[in-house]
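The structure that follows is given in the form of structure tokens.
The complex is shown incomplete by one protein chain, all other protein chains being positioned as in the whole.
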Amino acid sequence: MNNTKTALIIIDMINDFQFNHGNMLAEQAQVVAANILKLKQFLTTKGVPTIYVNDHYRLWKADLDKIISYCTNETSRSILEQIQPTEKDYFLIKPKHSIFYGTALNMLLAELEIETLILCGIAGNICVLFSANDAYMREYNLIIPSDCIASNVAEDNEFALKMMRNVLKANTLPHKEYMK
Amino acid sequence: MNNTKTALIIIDMINDFQFNHGNMLAEQAQVVAANILKLKQFLTTKGVPTIYVNDHYRLWKADLDKIISYCTNETSRSILEQIQPTEKDYFLIKPKHSIFYGTALNMLLAELEIETLILCGIAGNICVLFSANDAYMREYNLIIPSDCIASNVAEDNEFALKMMRNVLKANTLPHKEYMK
Amino acid sequence: MNNTKTALIIIDMINDFQFNHGNMLAEQAQVVAANILKLKQFLTTKGVPTIYVNDHYRLWKADLDKIISYCTNETSRSILEQIQPTEKDYFLIKPKHSIFYGTALNMLLAELEIETLILCGIAGNICVLFSANDAYMREYNLIIPSDCIASNVAEDNEFALKMMRNVLKANTLPHKEYMK
Partner (left out) sequence: MNNTKTALIIIDMINDFQFNHGNMLAEQAQVVAANILKLKQFLTTKGVPTIYVNDHYRLWKADLDKIISYCTNETSRSILEQIQPTEKDYFLIKPKHSIFYGTALNMLLAELEIETLILCGIAGNICVLFSANDAYMREYNLIIPSDCIASNVAEDNEFALKMMRNVLKANTLPHKEYMK
């Protein structure tokens, strides 16, 4: 992994979990958040930038405080406390599933001269999967650590990982493998 | 189904099947081609336009004759003979997985005032699935007849159908249900 | 003008004017800011939403306070005090000339069911002109009040207005004509 050309992308982890099976996803998101955090801390020491791309919760503003305040509830609180962006991280909103659709991400990545994306976050079979395809169509290399994404249903998560590995040529080892 | 606002989209059926498991996909594509053809003939009588969106086979030209000639071989011949576009159909090339990425499809659909897309073609778990998400992000209603798409592996096809039904709100009955 | 389908777009008025001829543009921007403000206040009473789309000053964040703080200086202060967004306004960043390129504007406009854009701001012959063409290609009707845009050089502003009128079919009367 060429650290100077790599970015860590954290998808929809600032989340209110107010949807069908939200509780189920929140439980897994706890584990995933801890893994992402460790990976992020390691990568930060290597100079890899972190970019949050997150649902805007119909606020249509990339105002982090408002989005966190909107999302904070009993289910989400402990996750949000762990995973929220620091001053140094980038924070973009996305209005739809894909991190590229209606966002400045592609331009930011060009400015940072990024060639490889490490995708983490939720849901693995929705926003992560469709974002991964959009990244693939734009010729980025993909790393999607298997224990840094989660989906409502375990089987769907496995399927998404298989698709990203086979169709989108993603590297999908557990996060510790990328901390070397 | 409001016929006046619906378009039939046929994805990558002009295909050379020269890839891993291409023979397996070709076998299923035979069945699918017959179903698509029946659906297309019915919809044509109702005034529904048909739009082919197809891989360009690195010719970078929407020159139908060249693409058919390039794709024709023992495996593909009988499929191509069945399914190829008529003079009245639209024919667009796509350079990547999605029917929207790097194509004029969205503008053509706006000009035709289309709100509902019927997606057919191959591979169900790749180009159809990712195109369906791009259509969903652009607010189109989706119909994806379950017996008009195919994937290398049956299980992958089933999974893609489930995803499109649950996540992208697609209607996925067999094609005969849309011939009423 | 159908108010329920119209949005007011304010382009790059949160500005530091730190560029060639910035002082010249700032002088005109004073006048323009006063006109935009009057128009905005009128349109707000009619239920027309206001959307700021603004350069991000390489902060890559739609954090209004940070951008205002970054932009505030002797030249800009009185303009910024007049024209800054209220809590009710939308605020998007754009990384390049066009208000559509790398932004969620098109999706926001779809959600608000907007068909007509009133474009105001600076520079008339750069970001306003190129944004107007992107709006035209997306089939929006255009109103560009002649006294609500400014360019470094008066001649360039006139030319841009003429182009937008002739090529992009924009309506370009003075702002008072749209306060009826």
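Should a chain be cited, it is by its letter among A, B and C, assigned in written order, with residues numbered from 1 in that chain.
FYI, a residue touches a chain if its C-beta (ideal position, glycine included) is under 8 Å from a C-beta of that chain, and two chains touch if they have at least 3 such contacts.
Bear in mind that the values here come from a model prediction, so they are computed numbers and not experimental data.
Note that of B:Asp16, B:Asp63 or B:Glu115, the residue touching the chain absent from this view is B:Asp63. Only one of B:Ile9, B:Ile79 or B:Ile93 touches the absent chain when the whole complex is considered: B:Ile93.
Among C:Val31, C:Ala110 or C:Met137, only C:Met137 touches the chain that is left out of the view. The chain that is not drawn here is touched, among residues A:Ala110, A:Ala154 or A:Met179, by A:Ala110. Among B:Thr44, B:Gln82, B:Thr103 or B:Thr116, only B:Thr103 touches the chain that is left out of the view.
One chain of the complex is left out; on subunit B, the residues touching it are 56, 60-64, 90-96, 102-104, 106-108.
Subunit C residues in contact with the hidden partner, per the touch definition given at the top, are 96-98, 101, 125-126, 130, 133-134, 136-137, 156, 159, 163, 167.
Here is the rule we go by: only the chains that are shown with their structure count from here on.
The angle of the rotation superposing subunit A on subunit B, based on CA atoms and rounded to the nearest 5, is 180 degrees. Shared interface positions of subunit C, defined as residues touching 2 or more other chains, are absent.
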